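Entry: subunit A
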Amino acid sequence: MTDLEFQPKIIGFLCNWCSYRAADLAGSTRTRYAPNVRYVRVMCSGRVDPAFVMKALSLGADGVLVAGCHPGECHYLEQNYKTMRRMTMLQHTLRQLGVEEGRVRLVWASAAEGHRLAKAIDEMVDRIRSLGPLRWPAGWQERPEVLAAIERVASEHASAAQEVAT
Partner candidate 1 sequence: MVRYAFYPGCSLDVSAVAYDESVKAVCAKLGVDLVPIADWNCCGATEYWGHDALIAQALIARNLARIDPELEQVTAPCAACYLNLAKVDRMMREVPAAAERVNRALAAGGLHYEPGRVRVRHLIDVLYEDVGRERLTEASTGSLDGLRVAPYYGCQVVRPFCDNDDSEQPVRMDEVLTWLGAEVVEYPVKSQCCGGHMSQISENEAFELIRRLLDCAHRSGAEVIACMCPMCQLNLDAYQGRVNHHFGTGYHLPVLFFTQVVGVALGIEHDVLGIGREIVPAREALRAHGATVVAAAEGGRDVP
Partner candidate 2 sequence: MSRRVGVYVCHCGSNIAGTIDCEAVARAVGERVADVAVSRDYKFMCSSLGQSMIQEDIEKEKLDRVVVAACSPHLHEKTFRRACSNAGLNPYLMQMVNVREHISWVTKDQVEATRKATAMVTGAVERVKRQEALEPQYVPVNPATLVVGGGIAGLQTAIEIAEFGHPVYVVEREPSIGGHMAQFDKTFPTLDCSACILTPRMSEAGQHDCIHLLTWSELESVSGSVGNFKVRVRKKARYVNSEICTGCGVCEEKCPIKVVDDVFEAGLGIRKAIYMPFPQAVPKMPVIDTAHCIWFVRGKCRACEIFCPTKAIAFDQKDEIVELEVGNIVLATGYDLFDCRRLPQYGYGRLDNVFTSLEFERMCNAAGPTGGRIVLRDRETEPRSVAVIHCVGSRDKRTNEYCSATCCMAALKFGHLVRERIGAEVYSFYIDIRTFSKDYDEFYQRVMDEGVHFVRGRVAEVTDVPRSPAEEGKLVVQCEDTLLGVQRRIPVDMVILMGALEPRADARDLALEAGISCSMNGWFTERHPKLDPVATMTDGVFLAGACQGPKDIPSSVAQGAAAAARILGMITRGRVEIEPVVATIDEERCSGCRICNALCPFHAIEFDEARHVSHVQASLCKGCGTCVAACPAQVIRGAHFMNEQIFAEIEGLLADAWSDVSEPVAAFAAGGVDD
């Protein structure tokens, strides 16, 4: 049956202290959830460079999950707040690039919340399954408006950088 149904491929960045352990806990408690997320361990969700997300999407991932400690519970005190800011900006850029809402998600899961992480993954897989494969960047060539948006982002960045410099 699995070969017939679309199986999204999702890259999941897990912080070492909370969400990686949440995934460990989901395992020890035998909490079943969708097998579509492939994990990358990072020390902190703050390590997740937006470029990692873009890289994953450009290599054929249908979605990206970033999971960290709850706000206020970061092992590095406050770095997940920076993740939050970064992800907000990234979401903005992704919208311009035509990546649907819900393909890239930020989730908080403490080391005690295996169940919560599992549930978030199941929801995300369902959502992405309903959106279908991203096929990105293969899709760019087919969609001139996306190409135009990419150009626009690049030129906005360039002019912003120039502004800062002067």
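Heads up, the rule we're going with is that a contact is a pair of C-beta atoms (placed from the backbone, for glycine too) under 8 Å apart; a residue touches a chain by one contact, two chains touch by 3 or more; residues count from 1.
Behind the choice of candidates: all candidates are chains of the complex that A comes from, given by their letters.
What you see is a predicted model; the values in this text were computed from it and never measured.
Enquirer: By the touch definition at the top, subunit A has one partner among 1 or 2 in this complex. Which number?
Expert: So the chain touching subunit A in this assembly is 2.
Enquirer: Considering the complex alone, what residue numbers of subunit A touch candidate 2?
Expert: On the subunit A side, the touching residues are 2-3, 7, 9, 11, 17, 20-21, 23-28, 30-33, 35-36, 38-44, 46-52, 55-56, 59-61, 69-70, 72-79, 82-83, 86, 110-112, 118.
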